[in-house]
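Structure first, commentary second.
Shown here: the complex without one of its protein chains, the others still in place.
As written, the chains take the letters A and B, and residue 1 is the first residue of each chain.
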Amino acid sequence: MFKSTRFALSILTVGLLVVGCTRNDSSNKTDPDKKPSNAVASKHVLDSEPASAKGVKEVKQQAKDGDEVVVVGRIGGSDKPFTGRASFTIVDVSFKPCPDGEGCPTPWDFCCEAPDDLAKGTIFVKFVDSAGKTLANDAKALLGVKELSTIVIRGQAKRDDDKSISIVANGVFIKQK
Amino acid sequence: MYEAFGFRLLPWDYGVRNLLRRPARSAMTLFGLTLVVVLVLVVVGFIRGLEVSLSVSGDPQVVLIHTLGAAENMENSSIPSSQAALLSASLKSVQRQQGPSGSKVVCASPELFLGTQVNIDHESEESLGLVRGITPATPLVRRNVQILQGNWPGPGEVLVGRLAATKLGTRPEELAVGKTVTFEGRTWKISGHFASTGSALEAELWCPLEDLQLAMKRQDLSLVAILLASGADLADVDEFCKERLDLELQATAESTYYASLQRHYGPVRLLAWLIVVIIAGAGIFTGMNVMYGAVTGRVRELATLQTIGFVRRAIALSLLQEGMLLAMSASLLAAAFAVIAIQGTAVRFTMGAFTLRVDSTTVLIGVGVGLLVGVLGSIPPAIRAMRLPVVEGLKAI
Partner (left out) sequence: MPLVEIHGLTKEYHKGDQKIVPLRDASLAIDKGDFVSLMGASGSGKSTLLNLIAGIDRPTSGTIHVAGTDIASLTRTQLAHWRARNVGYIFQLYNLIPVLTAYENIELPLLLLPLARAERQKRVEIALAAVGLTDRADHYPRQLSGGQEQRVGIARAIVGDPAVVVADEPTGDLDAETSEQILHLLQRLNAELGTTLLMVTHDPKSASIARRQLRLDKGVLLEPEPPKVALAARGA
């Protein structure tokens, strides 16, 4: 009998709801081409190029702890030169970015240079607050720089021992984005 | 409900009973489709097992410090043992816990990790196993590790992961507590078994770091795994590594490390999905064959239904319903079988071992594919049924 057939065919639809969760977290996304305009940025970004800039290799060899230094370099040295804060590594301008087709992960890791040479020509730069802590802002957004930007850093050398040296920066001039 | 589609539908019973009309044929089709869905579930369970194994392996609070450029292959990483102490002392972002004597214990685990030939007891064949030299500090960082049986390894002992037997291609009994394994020229007594919430670590053999270094005549480490202090993040460690470029270290979040391994298995997953498509395609043709048979064997009957006044769409839907019903039954049978018989089956692969995962996602995909097979297999025969001219159909024998 059709006693159980009062209901007609109800099509079973398996709704495979693919929920794509795309979080637009603007705090992590930065546009390096955007000109920094806030007060913090203007404090660090210099309008004119500081004079007598030295290369990274020279500064690494010669600078002593506490020396005021002006160093020119390009942002890079590894596939991730930025830390996500106001700090990054720069390399000596004598190094050439890896050409396309070499199979390098990124042009700014300068992996085609000899590792020892690259180590000698790479230095860490950070912008700190009054307590000496690295500023939490991403350098890309804060300073308007990106990988392979050529910049001139003005700051103080910080040498922990004979091997380790970094720069606590107080100004940056962006020569080439 | 009869007019849910704007026209009167055939009774539900009609479709159901038609399946029972030729029981042997329906049973064979059901078996075939069940097999198809089981195969789909196995492959999807494989993909899910691989994905989940690698995704649960990364503790978001753990950072791996290794040699520059070794982010994707920790075996190639080599850092001097002395740097472990330097890192522990210098890194402010590492969690420190109260030790038993009131001193602070740094949550940093220096480890030596390698893939090496392992000989099980006195078996003649060797297998490639994954060995990790560990210290008493390791459980402070590897927080998900649980000892299932036995004890933490003492000198000359080894703690065996839950899936190590699968990775070594042997039976779990061969790695029972008290038995021995040989690697790196030394025999190690099995002290216990551990689990780690299904992570990749479960395929490994853990022995004391110093013993392993001694056996291998190595002084270095592969990595130092650290547990971040509350409020600290990867950038803290990254800054340290970039500041101390002379150490040639690099920091990678553990979750990023395993995510990068997942990328390695992209082609495998792609191939697995391709297999799913091929199996589903075979299922569609099986279903189509059966449903074409249902149409050709019922031409006069379908024409009669049209003569009575049922519209062609109602008849097509009824055929679709038959196909769906068959596919749904097959999917449910297959899902039940997979949950009982396939779930948890251990699979060996190059970087370890994992278990097939028949979870809700796997079942949903498997059943979804099964129903898709039912729908796609029924549509062409249903269209054919719709095209049959009534007068010609009534003359059919």
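Basically, contacts are C-beta pairs under 8 Å (C-beta built on N, C-alpha and C of every residue); 3 or more make two chains touch, one makes a residue touch a chain.
On a predicted model such as this, the values are computed, not experimentally measured, just so you know.
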Which residue of B:R25, B:R218, B:R269 or B:R300 touches the chain not shown here: B:R300
Of B:A195, B:L214, B:A259 or B:V311, the one touching the omitted chain in the full complex: B:V311
Residue of B:P11, B:G192 or B:G323 in touch with the missing chain, whole complex considered: B:P11
Residue of B:R21, B:R171 or B:H264 in touch with the missing chain, whole complex considered: B:R21
Chain B residues that touch the omitted chain in the full complex: 2, 7-8, 11, 13-14, 17-18, 20-21, 300-301, 304-312, 390-391, 394
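Going forward, only the chains that are shown with their structure count from here on.
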Whole-Å separation of chain centres (CA-atom averages), chain A against chain B: 36
Chain B - residues contacting chain A, complex: 1-4, 8-13, 15, 68, 233-235, 238-239, 242-246, 248, 250, 317-318, 321, 324, 328, 364-365, 367-368, 371
Interface residues, chain A side, partner chain B - complex: 2, 4-12, 14, 16, 77-78, 80, 83-85, 87-89, 119, 122-124, 126, 134, 160, 163-164, 166
